[in-house]
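All protein chains but one are shown at their positions in the complex.
Going by the order they are written in, the chains are A, B and C; count residues from 1 in each one.
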């Protein structure tokens, strides 16, 4: 007797998960699947769940599909495509009741795995490949394409979208188109002829919106090109490596001097992260826009240099693609757990400007903007993205660039200005009262404007001193500059349940917690709870953020770390009562879901309304 | 016409400041002066104010003297002994009206420096030395002893104490006693015969209490010997260098194996701070008690390793002798500005146990205890001291050691326990429910108890996994362990203005802010303000600290940094409303004074009572 | 996700002096790519320790971060292991060794882990002559981060990415010699016959024993054009000679007639016997080793085998004159000076 629950047709709302072995070429087939759905006008949010290893261990690719614009992860797998016997037991357990488990039935299934509340669909992948292909590598590769073909039949995908994609993908290598399409068809036909297609979960084409599908790291690399970066010093570390790789890729296309064929950029793979940061500081000190990208361990290693740059007031752009824990602590899982380490990086009294993108478009925009900010504020700008945004294909609004925009190079005196200056040049003089002094590039003028760069043992003219009053004055100017920064950094984004009034619930979020939070608002609305949201896009915090908190009764901060680091930063920097800020914390390394956020919010609300009820009851008694 | 204010005799309440050139041997003469006052039963608190340089720049030695037990710095110099023409202009300005400026009148004084509200006392130091000594080095050295002799006459010091000290100091080099005493007498006689001695500020002998006079760093080094440290890996950095130097000094006396003459300790000067921390981790992992000492820049550099030790649960002891800012940021000035950098050192979700000594005795006790704590809690213990405590002679209760005390080595399975164990050994199993697992040393048992140490990608049996649930369970256990730590660490010390009730004002403080805070309580009492104090001695914070805050109306946190770092930690870790905690911040690099604290407190009280008055007035209107 | 090797006991497995079989020296199943050179080196470690009849738990195995640094999980499952942080294994071993001089310290690293981020720590472990075996699994690239060139990649060498490397290679054996290493060897993961006796000699050496093992990365740096691929290395190898590690009291085998031989007696009485193919090399002379290495390099050849050893060197413990008894075994009596001494100290501070 089947335990499968009653099924009603579901259109455009499913999660498909592929269980593969890493290093077997499944990535491109899986991408093909996701991209096809994207081209069908649907919202897709593929997530790579991969091990810290190169070949042979389990890896998963999870694709959520819908037509409501939701881009967060969703719990519950509707269809598991299992091509990895290693993880099969776990994979079977993950399918939700009423779902499907698709497997390679070239070998018999281990009966102990059977569940009676899901359907098992066997595809003879290995057998088909053995019959169709001779070459071992082909057998492995096309196996993946075949199951995509089968999926097309099973969930009713538009087959022509898939074949178009194949054609696009192999532009220039046309020979490969036919065999790939053939593999797709093999899967498609097998499914068509052996199962009742489609299943109860299907997809349907929708009008395609103005979106692109791209990894955040790619967008960062492109943003650095547009932002005018000419130098990158870096050290490889997952999940940040592809930022500089993307920068290089785009530079090779767009930054080769047409006349000389020379490179209008310099990328130096450093010996470690300390050196990478040193290079970035040296280049910025010398007037070039330079950046680096790293992940947690790199932040730790760069912290002495970050402190120096803060005190010596040297621009720098640093992209931290966050991951979990130490080098041997889930380096291939996502987290937002470097917020405090970055905000207060280095010993002594330091504070750093942070920006938090949520989408590839923002990765692009904020990277480009960071170079302006760094030079305007003469301080390091740290962009905090994460593995989820950086290394997964994310749907995003397309990139934009304003023709009329020009780089804001900040307060720099050129030779002419120095020549015409009658007063003594003071590198650390607060001329304009905004805490931001003027600098000069080395080599500008034969006799004027040279200064000696060091930490804080100096006066406003950069002359060595250990005087306590000079020290204090300088430290206070740095605070003033930080205050000034508020008006330069990206403003928060606020959504309101009701345009005219504040909801009683306000949810703060940032970075990749955005998708889950915005979707959670809809879930909560379904439960009759109206919630406004405020997306933090930068530190120091704009006044609107404080206003948002003050104008909501129940406030939540959604983040992906254990210690509620953003909440700490809010409480500390805005002098807020921590009791006002409820924690919503997901930190198991998997991207946060809307359900998680909504449940956390309503749990708190129920508890507090419960205790209010109790109080009311007590008052009555 | 003299502008000198009316003078009334002052006994045992003065500040004497010596302005010297560094590298000229003034240190030992100045120490002699301070130590003599100490032996006269007075409270002395000498402060070295020295440049980041070896020879030729201005350096000061400021001694506050009183008989009330006050050990903080005090503003206002009563007597300036100026032997450095470089800084003379500044030094003259610093003397308080009615004070004295003692200078070398071998050359005429620059008349532009003259003030009419103080007395100028000329001592022909150079001339006397030229007459008395032939050797250039002697001329320079004895100049310093001569002014000490003169001071003895001028403020009426017990001359025999000075001569006794000289005798003690040159035990073994008796030849040097007579010339030193002679130099003292030269100064003494010159003052006696040329001025009306004593001045209006004098000292008088008091019964000597049970105190010692010693540098905090020395006490740390000794504490490490008593605490059973066998290994130190370190890298020189001011002001921490003398911690390991003291450890070495005491080890050479007390840790040479009497049989073999071999060393029962190993000190390795590392190539940098990363290596120093790596060594400490390696040694502790392998079952030895090992430590390092550093200052700010070292903390930044050690942070990746600190994170690893936190996650892998390896004991380590780290002494951070705090100083101001980056390497080129006042490295020879004092601050308490590494609180946050240490508490949350490393990327990711980390928290570290901190201890805060206030006196040399506590440096000794807490260093020794830190080895227990590190092994009991299997985590790094960071002791936060500072330049003021570490490198200045501090009066302190004598060191104590309990015969019956034994080292607490924490939860370690030995060979026998492993042999008799029937269940599987789980390195990260929370067997006792306190969050602290059991460990084994390498090489313990041929077949049982071996495990693989890495960050967080592992299960309770130390087997590699990237499973999200295992990760979360482990991270939560670490929180539990941190909670357990509360009951292991040194408890806060609370003083009450009135034993039976809480004052309305409560002042939190830690480390070297203690002396100023306790004295400020007396100053405030003089203004009619009663205040209780709570000295924080460790993080995680004991419940008493929260109780203290909750039970006081107006709460202050005294610290020596710009960003109110301890307040941040309190707010964040105890979920307090920051508005409840008023900041008292001194961060110019000079040790904080009682006056500073008292003024800061009363300013806030006046303001709030002012606004209360206003409110009251408004209510009436 | 780790697999425990399926447990089956074969009664006729050969055993060593301690009665242990090779299995007792194995670790968890490797998760490296099939064909990765590193796995062969792990196998050589297992073989060496087995043949030397070392109790597995007397070995501590430590590493940095990288595919190479993962290998300690795959051998000596009964030893304590420590996967530390990137490039900093030498300092962790230094501390561990200071704590207990009686264990055998086996450090495993990669070329990225050692020649880039770890250069400073490597240099100073060499300089202190820390008593340890230091194996670099040298593939000329960063395997775990997907194949970037490392600092040991030869200039002009092309990894799978296809761009020729622009910078001179750092020759870690050369650096070790320059910095005063007391045992320097080079080998190839594909040459177990050479590698096993080298590891054994390294284990017996008191002081820093360095073995640079060329170990191809099949996934990212085994293509034509790469000078660290199996084919290229096999074609360009030359050996200093065949090395024989002879435990104390065993007989030394003779060389082939046309070879000269050199013997070095270690402090524990065992002997390293080298049947030389290059008779210009004098393994007791640092200058000779440097000269021979350059000589082969200039001719485009890779010289492998034992290059240099100084069996009389002082290790770090000797230099600092620390107690023979491991420091971690000292008891409270030996460590804590007690109350009376403290009283004296107090008195001296008054």
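Going forward, contacts are C-beta pairs under 8 Å (C-beta built on N, C-alpha and C of every residue); 3 or more make two chains touch, one makes a residue touch a chain.
Predicted model only: the values in this text are computed from it and were never measured.
Novice: Among the chains present in the display, which ones are touched by the chain that isn't there?
Specialist: A, B, C
Novice: Out of A:46, A:216 or A:233, which residue would touch the omitted chain in the full complex?
Specialist: The single option touching the absent chain is A:233.
Novice: Could you tell me which of C:28, C:290 or C:341 touches the chain that is not displayed?
Specialist: Only one of C:28, C:290 or C:341 touches the chain omitted from view, namely C:290.
Novice: Where the complex has a chain not shown, which of A:29, A:49 or A:281 is the residue touching it?
Specialist: That would be A:281, which touches the missing chain.
Novice: Could you please point out the chain C residues that touch the chain left off the display?
Specialist: 116-120, 123-124, 127-129, 151, 166-168, 170-171, 174-175, 178-180, 287, 290-291, 294, 319-320
Novice: At which residues does chain B meet the chain that is not included here?
Specialist: So the residues of chain B touching the missing chain come out as 23, 51-58, 86-87, 235-238, 241, 269, 271-273, 297, 326-328.
Novice: Under the stated touch rule, tell me which residues of chain A contact the chain that is not displayed.
Specialist: So the residues of chain A touching the unseen chain are 39, 208, 211-214, 222, 225-226, 228, 230-231, 233, 254-255, 257, 260, 262-268, 270-272, 274-288, 290, 304-305, 308, 398-401, 403, 406-407, 440-447, 450-455, 463-467.
Keep this in mind: only the chains that are shown with their structure count from here on.
Novice: At what distance in angstrom does the C-alpha mean of chain C lie from that of chain B?
Specialist: Distance between chain centres: 44 Å.
Novice: Send over the residues of chain C in touch with two or more other chains.
Specialist: Those would be 1, 83, 85.
Novice: Enumerate the residues of chain A that touch no fewer than two other chains.
Specialist: Those would be 51-52, 297, 326-328.
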